[in-house]
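Here the complex is missing a single protein chain, while all its other protein chains stay put.
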Amino acid sequence: MVDVSEKEDSDRTAIAEAIVRMQAHTREQIEQQAMKKGDVLAVSELAGIMAAKKTSDLIPLCHQLPLTKVSVDCDWTPSDTLEDGASNTACLRIRSTVKTTYRTGVEMEALTACSVAALTVYDMCKAIDKAMTIESIRLVFKSGGKSGTFGSLD
Amino acid sequence: MVDVSEKEDSDRTAIAEAIVRMQAHTREQIEQQAMKKGDVLAVSELAGIMAAKKTSDLIPLCHQLPLTKVSVDCDWTPSDTLEDGASNTACLRIRSTVKTTYRTGVEMEALTACSVAALTVYDMCKAIDKAMTIESIRLVFKSGGKSGTFGSLD
Amino acid sequence: MVDVSEKEDSDRTAIAEAIVRMQAHTREQIEQQAMKKGDVLAVSELAGIMAAKKTSDLIPLCHQLPLTKVSVDCDWTPSDTLEDGASNTACLRIRSTVKTTYRTGVEMEALTACSVAALTVYDMCKAIDKAMTIESIRLVFKSGGKSGTFGSLD
Amino acid sequence: MVDVSEKEDSDRTAIAEAIVRMQAHTREQIEQQAMKKGDVLAVSELAGIMAAKKTSDLIPLCHQLPLTKVSVDCDWTPSDTLEDGASNTACLRIRSTVKTTYRTGVEMEALTACSVAALTVYDMCKAIDKAMTIESIRLVFKSGGKSGTFGSLD
Amino acid sequence: MVDVSEKEDSDRTAIAEAIVRMQAHTREQIEQQAMKKGDVLAVSELAGIMAAKKTSDLIPLCHQLPLTKVSVDCDWTPSDTLEDGASNTACLRIRSTVKTTYRTGVEMEALTACSVAALTVYDMCKAIDKAMTIESIRLVFKSGGKSGTFGSLD
Partner (left out) sequence: MVDVSEKEDSDRTAIAEAIVRMQAHTREQIEQQAMKKGDVLAVSELAGIMAAKKTSDLIPLCHQLPLTKVSVDCDWTPSDTLEDGASNTACLRIRSTVKTTYRTGVEMEALTACSVAALTVYDMCKAIDKAMTIESIRLVFKSGGKSGTFGSLD
């Protein structure tokens, strides 16, 4: 684990995003709260928040750090933003924001939150849609630390 | 957590896959073992195996189950399989295989193994390539249980 | 940890209950989904389910065992069942049901689920009601195993 | 998880209490170290301390924080303090004290320590007394932070 | 993680042992219950039991398995068994016994229990004796499984 003992504390934010593509019918079932396992988006957001706190336990070389904020939010991407013109599919966008004041950044915490939220969506819907795909887990924005800002907030 | 007390044990296998897209230069650094944090593929494969064992701790409604096999393997996807003709990018394919003999399946364990292995790749390379994207985490194959076989082994 | 290697597997169920007493105003805020931290009952039920899976990690001499069902449900106790005639207080009843087929029982898993669900209610409401009290965490029912049935299902 | 990035560190203390009511005979067995599973009070106090460190893993929206002190102590409540005149029962009082210097308080850590210590008492005695009840888990005192002091130290 | 899906369940036992060498004065303090952190042997035995349950979380390629028994016991080795004639040192022997009925053995669980118990002894005494050494963690006995019996029970 990289030596950060000489680094200074700095305010840090990271935002990450995951997209889960599913059948249009699966989206309907989620929106109608009809999935047998419960409220898919609420459970997935909570799973993402809890996972952020376990990042250093999952990613071998991540430092443990005190998170001052974790949020995970889901919304539906309008169909017309899909590049491939696929019909009959819906895309759920999961966005996490994580903050700390510490010597290292929180990119991995934001990415882990998104990933586990997306996996939870899969788990809760897989009885009706095993072909769901998690697409495009990526870092959207980070600020703070010596390497400065990456990406943008929009 | 769904009641599986009436279900029978059955031999179950699941295979999942994740793709990590990165700059061609990042791939070179990985292959030359030049990343400062260590051997990227070896550490990521191990992180994926360990994560499979934590699935029920991460995914709220997953049952705990005794895994009889977990493997995670990485290889490089030939560039010509990319749909969008992007040059200067390389794709790492991470594939996990998980087995159990139990009342519920191991799809989530296989997907979690892939996801955490992919996140670990990101963590170990992010110093030089923050724009890496995890693409297409998906279930490739499952067998066993009442819902039978999904996907194919090829 | 007691030696259970000679015990036989048996179908086992345990039901436990916790009561959280709070101000009537706090109940109103929960029911109106007005608590800043989110949906109190939904988050608490999920926290209880997840905690059941960690019982053997929390209770030093508990065996690890594969749970086949965990459910946690909240409802409001009618005021007139309170013995002490207290007005202005409301009581939330949290009830968990846990099942396994194993050599030891799941009483501790059911009690842990209730306890952590109750603690989560406290956490989510403490900003407005620090005097909430968790009352009467107790085993309501168990069946299976050599010691047989305890309590009743009503 | 609530954003505490703008909050200041402050010295914080929380004290919580749980009462476990049991048969008088069960108390005798505990005091005579006759329980088959071992020294009930010593194991329960230790379980409570260890649980305090897991609070953020159990309570979904709790921040991780560095505890500077955790203690858990058990004593027997004199029978004459019981309101309901019950005879043949004994009450064990479990009291935890937790400290930190951080942006958020340690109420949940103190309550979790008490709760898990009480559950451990139940686990170690349930072979002879399944009707034990955990009564009255509550916050006794807290100091520090913007909301100031709650309760009293006596 | 090695594929054990074709292996049969078998009754398995493993016994491991650790020796902690310390100053004779440290032994006296332990025996007189004078260590500030508490009852060294009781806490260490409990820590060992709890650690056995975390083996698959600590050792990357260990399978998760349901332990049917874990015990950890400490005793003092008579001085005359020391080979090097050292005076003024005392040796604590920690012995763990672990059982399961499963497809793989419990050697690692027994060794982990001993190791963590020994580390806990160190932690509780280090204020007065930083030069304590854990010597000779080793497997004493195992039975069950295809590879059969190793070592002896005496």
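Which chain is which? They are A, B, C, D and E, in the order written, and residues in each are numbered from 1.
Note that in this section a residue touches a chain if its C-beta (ideal position, glycine included) is under 8 Å from a C-beta of that chain, and two chains touch if they have at least 3 such contacts.
No experiment lies behind these values; they were computed from the predicted model shown.
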- Query: The complex has one chain that is not drawn here; which of the drawn chains does it touch?
  - Reply: A, B, D, E
- Message: Given that one chain is not shown, which residue among E:4, E:47 or E:94 touches it?
- Response: E:47
- Which listed residue, E:29, E:68 or E:115, touches the chain dropped from view? E:115
- Of the residues listed, A:17, A:57 or A:135, which one is in contact with the missing chain? A:57
- Task: By the contact definition given up top, give the residues of chain E that touch the hidden chain.
- Result: 2, 36-38, 43, 46-47, 50-51, 54, 57-62, 107-108, 111-112, 115-116, 118-120, 122-124, 126-127, 130-139, 142, 147, 150-151
- Query: Mind pulling the chain D residues that touch the left-out chain?
  - Reply: 11, 46, 49-50, 53-54, 64, 66-71, 99-101
- Query: Since one chain has been left out of the picture, which residues of chain B touch it in the full complex?
  - Reply: 39, 42-43, 46, 50
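Note that in this section only the chains that are shown with their structure count from here on.
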- In terms of C-beta pairs in contact, which of A-C and B-E ranks higher? B-E
- Through what angle, to the nearest 5 degrees, does chain C rotate to match chain E on its C-alpha atoms? 120
- When the C-alpha atoms of chain B and chain E are each averaged to a single point, how far apart are the two points in Å? 35
- Identify all positions of chain B at which a residue touches two or more other chains, and write them in rising order. 2, 46, 50, 54, 57, 60-61, 66
- Item | Graph class of chain-chain contacts, one of line, ring, star, complete, other | other
- Chains touching one another, given as label pairs in label order: A-B, A-C, A-D, B-C, B-E, C-D, C-E, D-E
